[in-house]
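Every protein chain except one is present and positioned as in the full complex.
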Amino acid sequence: MGGTMIELRGATKVFSGMDHPAVDHLDLSVPEGELVVFVGPSGCGKTTTLKMINRIVEPTSGTITIGGQNVLDRPAHLVRRDIGYVIQQIGLFPHNTIERNIATVPRLLGWDDDRTAARVDELIGLMGLDPDMKSRYPGELSGGQRQRVGVARALAADPPVLLMDEPYGAVDPLVRTRLQDQLLELQRDLHKTIVFVTHDIDEAIRLGDRIAILNVGGKLEQFDTPEQLLRAPANEFVEDFLGGERGLKRLALRCVGDLGTLPRGSVVSADASGEEAIAAAKAYGGEWCGVLDGDELRGWAWVDEFRGAVRAGDVETRRFRVGISRDSTLREALDAMVRSSTGVAAIFDDRDRYLGMLQLGDLTAEITTGQGHP
Amino acid sequence: MTGPLTSLVLGQAAPAGQWLRQNGDVIVDRGIEHLQLTAISIGLGLVISIALSVIALRYRRTYRPITMAAGVVFTIPSIALFPVLRPYFGLTATTAIIGLTLYTLLFLIRNILVGIESVPADVVEAAEGQGYARNRLFVEIELPLALPVILAGVRIATVTTIGLVTITGLIGYGGFGFFIFDGLRSNLYLPKLLVGALAPMVLALLADGALQLVERALTPWSRRAAG
Partner (left out) sequence: MEALIDAVGFLADPGNWAGDRGILVRLIEHIQLCVPALLAAMVVAIPAGVLAGHHRRGQAIGTFIANVGRAIPTLALLVFGLILSVRVLGLGISYWPTVFALFFLALHPLFTNTYTAVKNVDRSLVEAARGMGYDERRLLLEVEVPVASPVIFTAIRIAAVQVVATAPIGALAAGGGFGRFVLDGFGSRDYGLMYAGIILIALLALATERLVDAIERVAVPDGLRLDAEDDVVSVAAASGRAV
């Protein structure tokens, strides 16, 4: 994208009373417009490092620059007004309305009322919140709603940098996935430089353009794209932290749509003969064939059931219970294959029109072509 | 038990009514005195307490000494405090106000400190992260959120002070309490004793109620339930 937005050089933090540093001379460059995730076990200093960027925790030594400017050059509270900050418990001001909460930084910056009000409305729309919510208080909102207000507040003054400290840690998995999706969508439009802290490696892989794996004391073990990390972990620590099933995790990085044209698979049209159905099944290497009614995939039947049938469409078929879309990850495709009795993942578009099917062999090719890249 | 009690009450009704009508203006005067002593002491107490609280929070080493000093005053029996102050300040309103104000300090300081400390840490951190400077944070975030606890302290202090004002009858004041001392001297004249005892209670309950309304008005956000 652009150059480096946030640069940490020799960043160190020693808390009083502790004999070893929480963060020990960390060097890291966060590229502009990227979502970088800090991830690691407890005590690795990921949160401390994040908090040094906006000086919630003052660095003991080392330099931290944002956009080339040293964060120590200006008073802390001024630096923070140019940075969006989202924490796990959110910390909305209970005594202010949602509107006031979101308008916090604009007010601190001295924006005039009209501009502030317009911006609040813009953000409410952006975060998919109900405009009625503006005059309510945080105590009246659900956890997920409060989370989104927290992000809206952070974005209010349109800061170039966003710091997020385990923001989705306290919500349930369903809400978390939706919030992650929303963040990815926002980032697609806004291209902020985001530093995101989490202890969940799967979240890191899902969200990060780049991931920094930190060890105790703020030691940087590897800083790479998720793809590279999974394909080539730098050492045993990183390997252990990534967890098992790295192959599957890599599959989660790609979508069905990335594969280009999809194999038509073992299907015939309803007007085809029973013989053609059997032939199609054999060609695909299986014992069954699917029946297409125009664009609609009616179902499948065993080879034996097609014997003697004049028209394939006359045979009674079973429905394909499991289906995926072009947006599904390859990992979800694999899961579909495992779950269905046919051993394939049938792919449909958003209007349930048949697009193709994948079997295990199709995925193996995908995994092996990925090997050996630098 | 109820027999003598009812005959007592009935027997006193007529002379009591007469006494009340005859002394209406004196009662009102003493009532105003009661309110004035209370208001001045609470007002003064608030100013001093806020100042001391800010100091205690800003300079951690003064925290303990300040809270302990406020507490020590409280252990001095009120019946002793005013007589002790008398030789220095005489039989003046100053003596009364000094004593009364000192008694408010414990509740006010304690509740101001507890109130501010009970502001959730994540709210303060979020405020700092947004870019609030220290002083503005205190005024716009910490103080409003500490308000319910602080107001509870004001309520307790007010009710207690209204009660203590009666003791200042020892040095010639007393507000409604004046009638208690007067009644004791007049062979336990019942109307006087009852006015002196009951009027402060009514006043205290009214003040408590009024302050609860004030608290409700100032904290609209705690009224609405969670979603």
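Order of writing sets the chain letters: A and B. Residues in each chain are counted from 1.
FYI, a residue touches a chain if its C-beta (ideal position, glycine included) is under 8 Å from a C-beta of that chain, and two chains touch if they have at least 3 such contacts.
Being a predicted model, the structure only gives us computed values, none of them experimental.
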Just list which of the chains on display the missing one touches. B
Write down which of B:Gly71, B:Gly90 or B:Pro220 is the residue touching the left-out chain. B:Gly71
May I ask which residue of B:Ala14, B:Leu188 or B:Leu213 touches the chain that does not appear here? B:Leu188
Residue ranges of chain B at the interface with the undisplayed chain: 1, 4-5, 8, 68, 71-72, 74-80, 83-84, 86-87, 103, 106-107, 110, 156, 159-160, 162-164, 166-167, 169-170, 177, 180-181, 183-184, 188, 190, 193-194, 196-198, 200-201, 204-205, 208
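The rule is simple: only the chains that are shown with their structure count from here on.
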Cα centroid separation, chain A vs chain B, in Å, comes to 58
As the complex stands, chain A meets chain B at residues 54, 56, 75, 77-81, 83, 85, 87-96, 104-105, 108, 136-142, 145, 150, 153, 163
Using the touch definition up top, name the residues of chain B that touch chain A in the complex. 120, 122-134, 136, 141, 144-145, 219-222, 224-227
